[in-house]
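The complex appears here without one of its protein chains, the remainder shown in place.
Each chain gets a letter, A, B, C, D, E, F and G, in the order it is written, and its residues are counted from 1.
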Amino acid sequence: MGDRYELRFSGSGGQGMILAGIVMAEAAAIYDNKVAVQSQSYGPESRGGASKAEVIISDSGTIDYPKATAIDCMLALTQEACTKYHGDIKKDGILLIDSDEVKDIPEGDFKVYSFPIIETARGELGKIIVSNIISLGLIAELTGIVSHGAMEKAVLARVPVAFTELNKKALQIGFDKARELKGN
Amino acid sequence: MGDRYELRFSGSGGQGMILAGIVMAEAAAIYDNKVAVQSQSYGPESRGGASKAEVIISDSGTIDYPKATAIDCMLALTQEACTKYHGDIKKDGILLIDSDEVKDIPEGDFKVYSFPIIETARGELGKIIVSNIISLGLIAELTGIVSHGAMEKAVLARVPVAFTELNKKALQIGFDKARELKGN
Amino acid sequence: MAAERVKKLMQGNEACAEGALYAGCEFYAGYPITPSTEIGEILSYKLPLIGGKFIQMEDEIGGMAATIGGSLAGKKSLTATSGPGLSLKQECIGFAAMAEVPCVIINVMRGGPSTGYPTGPSQSDIMATKWGTHGDTPVIAVTPSYVPEIFTETVRAFNLAEKYRTPVFVLFDEIIGHMREVVTIPHPGELEVIDRAKTDVENKEDYLPYDNRFEIPPLAPFGEGYRYHVTGLNHDEDGFPTNDSKKIDAGNRKILAKIENNKEDIWSCEEVDTEDAEVLVFAFGSSARSASFAVREARKQGIKAGLLRPLTIWPFPDEPLRKAASKAKVVIVPELNLGQTVLEVERTLPGVKVEGLHRVDGEPITPAEILEVIDKYK
Amino acid sequence: MAAERVKKLMQGNEACAEGALYAGCEFYAGYPITPSTEIGEILSYKLPLIGGKFIQMEDEIGGMAATIGGSLAGKKSLTATSGPGLSLKQECIGFAAMAEVPCVIINVMRGGPSTGYPTGPSQSDIMATKWGTHGDTPVIAVTPSYVPEIFTETVRAFNLAEKYRTPVFVLFDEIIGHMREVVTIPHPGELEVIDRAKTDVENKEDYLPYDNRFEIPPLAPFGEGYRYHVTGLNHDEDGFPTNDSKKIDAGNRKILAKIENNKEDIWSCEEVDTEDAEVLVFAFGSSARSASFAVREARKQGIKAGLLRPLTIWPFPDEPLRKAASKAKVVIVPELNLGQTVLEVERTLPGVKVEGLHRVDGEPITPAEILEVIDKYK
Amino acid sequence: MAEGAAVKKKQKVNVPFDYDKYLRKGKLPHIWCPGCGHGIVLKSLLRAIDKVGLDKSSICMASGIGCSSRTPGYVDFNTLHSLHGRAIAFATGVKLAKPEMNILVTIGDGDALAIGGNHFIHACRRNIDMTVIIYSNAIYGMTGGQVSPTTPEGAMSTTSPHGNMEPAFDACAVAEASGASFVARSTAYHMQELEKVLTAAIEHKGMSVVEVLDSCPVYYGRQNKYKSASHMMEEIEKKGTVSGAQAKNLSEEEIGDRFVRGILKQDKDGVEYCDAYDNLIAKVQVKK
Amino acid sequence: MAEGAAVKKKQKVNVPFDYDKYLRKGKLPHIWCPGCGHGIVLKSLLRAIDKVGLDKSSICMASGIGCSSRTPGYVDFNTLHSLHGRAIAFATGVKLAKPEMNILVTIGDGDALAIGGNHFIHACRRNIDMTVIIYSNAIYGMTGGQVSPTTPEGAMSTTSPHGNMEPAFDACAVAEASGASFVARSTAYHMQELEKVLTAAIEHKGMSVVEVLDSCPVYYGRQNKYKSASHMMEEIEKKGTVSGAQAKNLSEEEIGDRFVRGILKQDKDGVEYCDAYDNLIAKVQVKK
Amino acid sequence: MTEAAEKILPRIEIDPKRCKGCSICVDFCPTNVLEMKGALATVVKLEACTRCDLCDLRCPDFAIRVFD
Partner (left out) sequence: MTEAAEKILPRIEIDPKRCKGCSICVDFCPTNVLEMKGALATVVKLEACTRCDLCDLRCPDFAIRVFD
């Protein structure tokens, strides 16, 4: 479908994939004035295990079907999630993986970007909890689907004030590294 | 309907009209080998007030509709019951009333028999509780719909052994008085 | 020299209790409610005499739950109720259907909605029986019209429950519940009594309570060494919860299919003069008795009237209806509600004129009322 | 200078809570259950802020009972639940309908029957909503598909409840309940909000809670000097129980008629390309979103496909459906159950081919699945 | 003159209580059977209401289903005849939505303690301000005499036809343990004590439970061979109970299975539920 | 040789308890979150079952819905995962229909005391032989942290976001007052005491209620600012309770709002329900 | 004795429409003022009445009242 941009954030429970989806949707729909729908899969025993959140973005109009049909960009922070969920990525879509976690990279008609997201969060920022924010920075830059400004506003609106700086930094790392990745 | 004999027993709650209906049905169906259906009206606040029981008797086959449609014989022990329920008596049917209780005798194409049933129970047997049994005797004889033997068996099967004689007497009074009434 | 059969003038509710005992019911849990109360009362007297158990629970929910528990322990189990109690039992009924635990639920219908008219007859729980619990739930419901039929249909209900491992309803209205007719109790063996199927597994560990080898897997009673799991969640054939969408799908469909696939076995209908009927009356319960009277009268008047009297109302007897209505110009559906069964009749017979005759004033539908409608089409 | 409207990315359940607040809801009584829990959670936070009341009752039955109590005391009242909770509430829902007490019931549908699949979406409580409580009961149910629509339909549900003095359901499935979309909260006054009608009697003693002068008599709140009686029994216009069969009849019919007579006001449907539709899809809730996608694709392929999306599922929108299907060769009914709404569609459209598309594996129906069925008829 | 004055004085003392002021006279006679204790309980309650001086429009009387639950139909208040077992839950909604109302719940032992047991204990726990009057006749009257959770062991009923084998609840003990702040017991026989107890219960702020032992001569009486309504009252309500004062001087054995009458618990320190809610609102609104 | 014997002896003492004998190993790991007390309760229960020596096939373990109610899925008995609040009612049916079975009911505080409150008090009243183990974590774990009838006043939950304003039940007091013949309390922290208490509860004939204070670190813990599972156990289960022995030497004020642990009631005189039923059957069958 | 003569007797009203004949008033009247006559309570010994009001207080049917 033409005016329909599909994103999937996947990882394991507790890695903040749903929050990533929400922030992405808010960046697009509140701060960039697009239309967005965010949804997630949610099992009764989803404690642990693979977890995913999806965001559909459109420039205009209503988004009817809220789930991914042909993914433009997918993030996978774990091997399990990557293996389980990559199948819906569309031709020429983007797969962003954590290079330390996902060793078995799926084959397909899509572009794979690989980056040590979690290790960067731990190493450069001392908090693996911001892996999802780094991811958001990466994706914003890689896809261009939301503006940097909107993304920053969306992130900061969702995190406690005490962590503003940390998250700003995480996001910036994402932006910067994505530019490098694209350069490759 | 040809093979369908309809009886209604009416009075006030506590006068044993339902028991009368049951005994009549048992006399016909168990001891005279006919077919019988007994039913009653049963209000949520039927404590006191008019009460009725109906019995449909047939010589053969099944009785489908279980309620009275055209009554062959009706008993009324109170004015209220008589007034409320006599409307369904069919042409040439029988209305048996307590002569002390029912003063306002309804008009219609039916034969009215009048007898001081309750007073007889009190006066001759010392127990108004057997008014319903006297009534059964009267009706058995007046209508001939069940045999005396069947009626006696049915009554005795339903009353405590200690009261066998009392009830036998009550029934006999009914049989006898009905013969007199018919004679009139 | 066979002993004489016991022949007794019985109330409908009594015939129901006697039918349950004949069918081998050994466990009753319930909560009293007019007009079904006598069923529990009689069983509270009779069950202990045969070593069975009666328990008056704290409410209808508890009554239904304990009935299911009793059945899991291997006893044929029964509960009886009326409208408001039915509503309360719905969650547990869904559990019995989902976990495939046989049991019988008697509903002596009274005037609804809400507390309504407790001592008035009604046939207004037909749809609540089919659709009352949430989700897609298999339902079998039988609808006797006569007191002796309450006896036989209660036996049949137990048979169906055990055969199909599912809750089965016996629905009748207050009129029949409180009416008295003669019931001749059959000798043991005279009526078919189906007992719970036994598992064929050699090794108790291999027992699967929802064994996919069977359309209706045998249910081993608790306490006999088969140590399995029962849940109301979507489950696998071993009885444990599953999140596998294929298994969820299969499980949900299986419990409906076992009824759908065996409709012909479950259906029971009485037909009167349907072969050439141009005016067909479709009626059950006490309304069918009035209809029977009316149809007989109509025939006397030369009207080609007929009666289809379903003794199974769920699964809906669509094929028998279609057959019986093949010559019908009109199908009349008298029922003590404001239009329930008539909806199914309409759906089953597109193009055929269907006329509902509804009464909700606490009085039965009379033969005259039905006859009046029949007369319109003569 | 009007302030900017609040624009917020919200979960469906949050939009529901916000819609309730917009509509003037001041009272919530309920019991938590997945996937409806967030509605109560949000209101437990927000209601005290505006002086309203939230109470977590001991169970769903208590939740429904207290909701009705709150409404009788004059407050717009709400409860929210899911499948098993719906089953438990049924008896009380019948009371609200019979006693004509306005209230709103949210049911975020999860996989059933029984505990089923608590976190999976489903549309399998459609029939339980209509027929779940015993007796013939009036039912209004609205079925939003989009998060902003949950907001507006919740407001509409409160309006309908107050206008028709009856319980009104808002039904949506887990997908929409947990999905997030942007909702722009309208200013006060921007959306119509209907408050409870006030009685016109001069003398408080003359007040009749079921005054026959009105199709829908005004309901005076408890505690304002109108001292009347409320019962779930069949009652007279003064609210007291009656055994008069005429009054029983009239009362039972009246509560259904007030819905039946005002269907056009209660109905709401969205139509997409129905004018010339040869393949009509009839879908609500999340399935309608997939259908919308599929119909758009089909049109691109040159198929004359159309969508009828009912926002009111009860009373069933038969006339709109008949109209929309006037050119249809086939009507496709995708729903997350094993065949519920499709039955009504069949009944409504005798002679028209109707094809159900059912899914009960815990996953939504995809546009591709619907398209596949549409393609069969191109 | 002096005589006249004396007469006047006397008349004043002896003017019978005017129940009519609270009754919906058109609805009388009530449906209760001859000798049913429910009427005595109702009369005591009306006198108590009068003593406290409640405004009729401020009262919501709620009930469930049962003979006792017919009470609201006869009195000129805001009356709610709800569903079997649910009266307290309905009443909780009314009270919380409109805390200025005075809530009276008149229900049977089955209604309160069997099907309604859960709402009962939770209302006690919450200590919400209402007065629950249990018409405790140890039987289901309305449905024709089934066993109830207060039927004594050994007693006959239509569902304990071989003699009741279940232990009975001590309703007051359950109420106390569940958190009710006012708990009392009296009987229809002791109708003056009952009036006092009910007065105190209504005046008490918080959950008040009053168990009233009363009698169903028709179903309980007949099945258990009591000769008359008065015989039952004599045996069950009079001989079967001791007053709190008497009980103090008796050992547990001496009391035996007799029930103790009087106010059994009265805790004025606990916060009432609606008050607690108001405090919460005040707190969060300030914060806001 | 002597050394070898010593070692042997030691080994005997230290062979860890073999839980596997009772577990459905294929179903592990269980769904409980890291640090959830439910696993500790289950382990104590399995040791108690072992001590009593129950035959696995004779056990019916029933539960409702909740995290705690997932227990039956992991153990190799006849297991019944029923409906929220209904476990005790289902179990009543199983027990009465087959009195030779040993019934264990493993349920949450919400399951037992909120929605299941009525079945709970009535099973206590009947004194039917079953052991009800309440995993009392003061929260609804399964549904994500709502307030429960045992949540302390002031505590945070997703449905008491301004602090809980409702008083909590004393579950043991309610059980006692309702007629349970065995009532005890312990905690997951005191898992050895718990094992003993559970052993006594299982051995007791009649209704046994064991309230186990345990912890939901995820929902209760996080909302109420506990640092870790152990921190919660330390604060709530250890510091928040006193043993029965300690309590004897303390005044009510000294005990404060700490819960008393240990066996609180043990009445061996009452007749158990199924026994009473058997007596009834014997009586009526003789009569017949 | 003038005092006796002067004694003002109470007026006991029994509403026959309300009285259901339960005999509670009769059975508990301390001075046997009342008696059942058929299904209706009646006054048979008014002079013995002490105005104790027990009959009124215990009548379940709002049927008997004692006036001065």
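Heads up, the rule we're going with is that a contact is a pair of C-beta atoms (placed from the backbone, for glycine too) under 8 Å apart; a residue touches a chain by one contact, two chains touch by 3 or more.
Note that the coordinates shown come from a computational prediction; the quantities given were computed from them, not determined experimentally.
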Which displayed chains the hidden chain touches across the whole complex:
F
Mind listing the chain F residues that contact the chain we can't see here?
7, 10-11, 13-17, 19, 23, 28-30, 32-40, 43-44, 188-189, 191-192, 217, 228-230, 233
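Here is the rule we use: only the chains that are shown with their structure count from here on.
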Touch-network distance, chain A to chain E, counted in steps
2
In terms of C-beta pairs in contact, which of D-E and C-E ranks higher?
D-E
At the largest C-alpha centroid distance from chain G we find chain A
Could you state the distance in Å from the CA-based centre of chain A to that of chain F?
44
Chain A to chain G, mean C-alpha position gap in Å, rounds to 89
Where in chain B do residues touch two or more of the other chains?
43-45
